[in-house]
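With one protein chain removed, the remaining protein chains of the complex are shown where they sit.
Read from first to last, the chains carry the letters A, B and C; within each, the first residue is number 1.
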Amino acid sequence: MARPKIVSLSEAIGQIQNGDMLTFGGFTVWRRPMAAIYELIRQKKRNLHLVEVNGGTHDDMLVGAGCVEIWESSWSGHELYGKFGGNLARKIEKNEILYEDWAHIHVLNRLTAGAKGLPFLPTYSAMGSDILNPENDNLGKAGLRDGSNPHIGKYKYVIYKEPFTHSEIVLVPAAKPDWCITHVQMAGKEGTVRVEGLKFSDQEVIKASKHNIIIAEQVVPEEYLRREPTQNMLPGYLVDYIVELPWGAHPTGLFGAYEPDGPFINNFFNATRTQEGFDQWAEEWIFGVKDFQEYLSKLGITRLEALRANPSLGYSSTLKRG
Amino acid sequence: MARPKIVSLSEAIGQIQNGDMLTFGGFTVWRRPMAAIYELIRQKKRNLHLVEVNGGTHDDMLVGAGCVEIWESSWSGHELYGKFGGNLARKIEKNEILYEDWAHIHVLNRLTAGAKGLPFLPTYSAMGSDILNPENDNLGKAGLRDGSNPHIGKYKYVIYKEPFTHSEIVLVPAAKPDWCITHVQMAGKEGTVRVEGLKFSDQEVIKASKHNIIIAEQVVPEEYLRREPTQNMLPGYLVDYIVELPWGAHPTGLFGAYEPDGPFINNFFNATRTQEGFDQWAEEWIFGVKDFQEYLSKLGITRLEALRANPSLGYSSTLKRG
Amino acid sequence: MEVKKGNSKIGEFKPIDLLACAAAREVRDGEIVFAGTGLPMLAIMLAQHTQAPTSVCIYESGSIDGRPIDLPTSVADARCSYQAAVAHGLTDVFEQLQSGKVDLAYLGGAEVDLYGNINTTFMGGPTGKRLTGSGGNTDIHSLAKRSVLIMPQINQKRRFVERVSYITSPGWRIPHWPDQEWVPKQEVYGPAFHGGPAAVISDMGVYRFDENGKMYLDTFHPGFTPEDCRDNCCFELNISRVKGETITPTYEELDLLRNTIDPEGIIIK
Partner (left out) sequence: MEVKKGNSKIGEFKPIDLLACAAAREVRDGEIVFAGTGLPMLAIMLAQHTQAPTSVCIYESGSIDGRPIDLPTSVADARCSYQAAVAHGLTDVFEQLQSGKVDLAYLGGAEVDLYGNINTTFMGGPTGKRLTGSGGNTDIHSLAKRSVLIMPQINQKRRFVERVSYITSPGWRIPHWPDQEWVPKQEVYGPAFHGGPAAVISDMGVYRFDENGKMYLDTFHPGFTPEDCRDNCCFELNISRVKGETITPTYEELDLLRNTIDPEGIIIK
């Protein structure tokens, strides 16, 4: 297992193939690898299979751009900046996408099972909900649980009468994405990864994935991170590619660095009420710029600086929110 | 759920009843709650049921003192300071104790299942070993798997042919000890707990337990710990009692504070070659002193200071080891 | 400045003030509370400033017992972790939830039904209007000891239904899969049964659940009658157990909401 390569964003994203299963670090509109999302769309990836603990602005962009064939998660929306995932909702309503709804714990268990080398993990969550209604096993109904796709479990779930207390419990199958893309505050030159603030479910989803791309706000000396190994999240041998990209999570937020860009996300959400609206938005913000640097220049320093966090708080003390 | 009480060691240990199931934080000869072990012996607890990820100097003392009816773990010894658990080995060889052998992952899974509110967790570890030989299900052979003891699973384990990949996998039952006693570097006045250095399996075993006693090397202002919530291990509502006791892990080691007292442990190990040897040792070091303060005075400042860690390293740079 | 004592009168508070205060009063001191974005944040913070100073707030993104000095706008907001006891992640807090450590949880939904089942996935079922999906809603409603739903009701009668069009989160009576037989929640959850929906708080009244897990009117908000509440449900609401009017916010509660908890006017516009 060699050390990770430090490469350009386009080179890292270029490794991802059409049809691959992807997951992402972060949580809703926080610490999402947005620069990588834009690049996936620019490189016109197709038939991607997303499996996520929860979605957010990032996955709705991929869905709107036609990159996604299968969406599996528990949620999609933009927190207070947009009521739901506009592109996902439209495509679900028009039967233009395959989707599977899960509880938070279900997807977390699926990826944790992948990380642990287990075929399944049990949970009591969501029993009696329509998430477990056999009628709503959409991948099953589409005939995709025939074992031909290694990323799709033979069953959505199995209810198991366990022998120890004789309760019924839900077993969900392991998920092992081909790729996980995660934005973090710091990575060392040998690939040691540090996340500041909440880790969400990053350790689980990264360990579950065959390959990992880490987008680091900053690459720092390895020795600096190793002074406090209890504060690091991952060793370098779990990382394939490292990309250094300041502001790379914009318009989502990065603890200790910058706030989510609420108006930007809200403007995106409003655009997604129609496919045309999204296409125009993508033309302006994704295809209309050559790369992420041009995107940042288009946003401008004033807009970005207004999002900068106050180091004593981890968030901005000046941002107008009311 | 009220805040934890800050109490004396004897008051905290006084809450533990004969027959209770106990587990402990730490790993082999590191960060063990030794002062609490001495107090358990002084208070003559009986019929305790130990379930531990691994044992060490601490559990062999409890076994030697006749406090333990059932021992369940993966290991007992003193690292380089003593080849095996002398008291445990003798009592096993003389059929004077009930024991159940496990793999590390088995016990870790049993306590993690308890922490997660699950009846079991799966693992592939130790398949084909005599740990899983039905002949070696000692609690079963003793007729204790009849459901009358809530701490003893109906089965030691179940081999399950799982439906997703059709592999055989081992399901081990949850363990939920009545008490976990853990020595840590710092606890806040409201009970927030911080462990420096390796966490071992402390989070899992503490969360699995109904009640928790935290022995803190130092009690610190709550606000101090809350400046860095990512570095804290537990919130106060999971803790019942806090005891402040410097050097409370001696003769085991405490990261960043002091080394294990190798000669002390080795001397203990040599004493345990016979019951009489252990009894004499206990008379001198446990019953011969009124409390832990007197124990520390008996050890003396010179011996203790020789173990003190160098803050730049987390261990002693002067201790003679060769 | 001295804050007036006593309870405010109609006209002195907004509907959202009453919602926040009624929700806050559900918390008992020392309880472990799961809260989500929006009104629940106001409610738990208000409770901590009043009758439940040692109650603990957990956000599903992983922060535990934060002491925000600025109102968070999402559960992963950096503001949630300020002076928190612990800030790890989802595995930590969801395992505490599943093992029965969460006393109370605040939830919302697009639809709620007679048995406290919640829908946040599809209005009108899988062929209807797509919403966000569950997120942690189903996990929390499944596994918390008590959940409190905060719902708009005025001119939103369609949100209070006999049976939700999609069960995102299970209430007191639920289908047992795969046989689809409707049974009490406890029969399905067995040893993992910790409780269920305790109250629904709307902008018209406070609703609770009886021995059979059916919703009934507990108190109606000032300006409404029990009949108004019943007429704004799509099912025959039991109003026979009504205790009277919902207690209005105290001046102290209003002052806390406006000047301490949400001075920026993020939720309380």
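Everything that follows uses one rule, which is that contacts are C-beta pairs under 8 Å (C-beta built on N, C-alpha and C of every residue); 3 or more make two chains touch, one makes a residue touch a chain.
Predicted model only: the values in this text are computed from it and were never measured.
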Among shown chains, those touching the left-out chain: A, B
Selected from B:Ile6, B:Met127, B:Val220 or B:Ala306 as touching the chain missing from the view: B:Met127
Option from A:Thr123, A:Asn232, A:Thr272 or A:Ser316 whose C-beta touches the chain left out: A:Asn232
Chain not shown: contacting residue from B:Ser76, B:Asn232 or B:Thr272: B:Ser76
Touch criterion as defined above, residue of B:Val7, B:Leu198, B:Val219 or B:Leu304 at the omitted chain: B:Leu198
Which of B:Thr28, B:Thr182 or B:Asn232 contacts the chain that the document leaves out: B:Thr28
Residues of chain A (touch criterion as defined above) contacting the omitted chain: 1-3, 114-119, 188, 190, 192, 203, 207, 223, 225-227, 229-230, 232-238
Residues of chain B (touch criterion as defined above) contacting the omitted chain: 27-30, 53-54, 73-77, 79-80, 83-85, 88-90, 92-93, 101-105, 108, 112, 123-134, 136, 159, 165-169, 197-204, 253, 255-256, 259-260, 262, 309, 313-315, 317, 321-322
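Note that in this section only the chains that are shown with their structure count from here on.
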Contact-graph distance - origin chain A, target chain C: 1
Longest centre-to-centre distance from chain C, chain (CA-based): B
For chain B paired with chain C, centre-to-centre distance based on mean C-alpha positions, whole Å: 41
Multi-partner residues of chain C (at least 2 other chains): 63, 81, 87-88, 98, 143, 191-192
Multi-chain contact residues (two or more partners), chain A: 123-124, 165, 167, 169, 197-199
